[in-house]
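Here it is, the structure in full.
Here the complex is missing a single protein chain, while all its other protein chains stay put.
The letters A and B name the chains in turn, as written, and every chain counts its residues from 1.
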Amino acid sequence: MSIDLLLFFVLATVAVIAALGMLFSRNAVYSALFLILNFATVAVFFLLLGAPFIAMAQVTVYAGAIMVLFLFVIMLLGAERVEGRHRGGWQRPVAVLLTIVLLVESGYLIFVRSDLVGAVAPVASNYASPEAIGELLFSDYLLPFEITSVLLLAAMVGVIVLTKEEKLLREHTDVMENGKEEARSPQGAGGK
Amino acid sequence: MVPVSYYFALSAILFALGALGVLIRRNAIIIFMSVELMLNAANLLFVAFARMYEALQGQIYVFFVIAVAAAEVAVGLAIIVAIFRTKKSIDIDEMSSLKG
Partner (left out) sequence: MDAFNLVPWIILFPVIGLVLNAAIGRRIGERGSALIAIAASAGSLVISVMQYLALSAHPEGAVVYLADWIGIGALNVPWAFRVDTLSVTMMLVVSGVGTLIHIYAAGYMHFDVRYKEDPGSYARFFVYLNLFIAAMMILVSGDSYLTLFVGWEGVGLCSYLLIGFWYQRNPDGNKGIMNSLAAKKAMLVNRIGDFGLLLAVFMIFWAFGSLNFDEVLPHAETVAPWVIMFITLAMLLGVTGKSAQLPLYVWLPDAMAGPTPVSALIHAATMVTAGVYLVARSAPLFAAVPAAQTTVAFVGALTAFFAATIAVGQYDIKKVLAYSTISQLGFMVAAVGMGAFVAGMFHLVTHAFFKALLFLGSGSVILALERAHHVQETLSNPKHKKKGHTHFDPQDMRVMGGLRKPIRLTFWVYTIGALGLAGIPPLAGFFSKDEILADAWIENPLVFLLLIAAAFLTAFYVGRQLLLVFFGSPRSQPADKAVESPAIITIPLIALAALVVIGGLINLPGWHPFTNWLAHTLGEELAEPTEFNFFVALLATVFALIAFYLAWIFYGRTPLAEKQVDPLKQRLGRVFTGMENKWWVDEFYAWLIVRPYKRFAGFLADTIDWKFLHDWVHDSAVVNTFRWFARFLANPVDLGVIDGIANGLAKSATGLARGLSFFQTGFVRNYALVTFLGVVIMLGYLVFSS
């Protein structure tokens, strides 16, 4: 057993346990934390696979920004605990069954049907360096890159619109009604 | 070296777990997180293939996936917040208005 293999199995175990922990945790915050652990593990995997830039991006964006956002919302909504039994008791066993089937299929695909059983060749140190990524990003994939920025803008606008308080709308309505009153009688708007 | 198929297998397991989470949990946010897990598994697969074929395109795709995932999480959470305001709950079993 080489060190890489050992490292791989250890990390894989951690990742899977973290995923399971996320799934079966009763507390949503615990789930989020487990997920962060998972992400971190996967980031290490990225490093092992020779993708340093991506690993950093994973940690920064996913674990750093997205999961923090998750935690914010969990706190905001007070969704730490969800009680009650769930209806439709047949859902769970069927879902588990289907998952197992999927795993079996995937396993079949990977180990029986493919011929990629072998190690990979080593690569240069600057194989997937930021420079290389950046070079590719700004030449071949310039358009998607720019559109992604537009996408992010759209997401921002959408979020703002979706989370707008209803109170503001009510104020708007009051102003409209007051405006009407003013039109009917020269007296200014009375009390609220 | 680690055979790249092991990475495939790991990705499959993580994906399956993420799918299971979507189907089993009732908390909308947990479900969302399971979706993120699935995306992550896909990313891992991409990078593994990129390594195998020594093509950087795979990593570029991951880059974009991460960016889109971020945008998607933002909007999705905003929706959940908006739903919470009316329903006062994020139990997806209570959001059954489409029942026919």
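List of remarks:
Here is the rule we use: contacts are C-beta pairs under 8 Å (C-beta built on N, C-alpha and C of every residue); 3 or more make two chains touch, one makes a residue touch a chain.
Keep in mind the model is a prediction, meaning the values are calculated, not measured.
From the set A:Val94, A:Leu142 or A:Val157, the residue in touch with the chain omitted from the display is A:Val94, counting the whole complex. Looking at chain B, the residues touching the absent chain are 19, 22-24, 26, 92-93, 95-100. In the full complex, chain A contacts the hidden chain through residues 87-88, 91, 94-95, 98, 101-102, 105, 108-109, 113.
Here is the rule we go by: only the chains that are shown with their structure count from here on.
Chain A and chain B, compared by their mean Cα positions, are separated by 6 Å. Of all residues in chain B, only 1-10, 12-21, 23-27, 29-30, 32-34, 36-37, 40, 43-44, 47-48, 50-52, 54, 56-57, 59-60, 62-64, 66-75, 77-82, 84-85, 90-91, 93 touch chain A in the complex they form.
On the side of chain A, the complex with chain B involves touching residues 2, 4-5, 8, 12, 15-16, 19-20, 22-23, 28, 31-32, 35, 38-39, 42, 45-46, 48-51, 53-54, 57-58, 61-62, 65-66, 69-70, 73-74, 76-77, 79, 82, 84, 86-88, 91-92, 95-96, 98-99, 102-103, 106-107, 110-111, 114, 116-123, 127-128, 132-133, 136-137, 140-141, 144, 148, 151-152, 154-156, 158-159, 162-163, 166.
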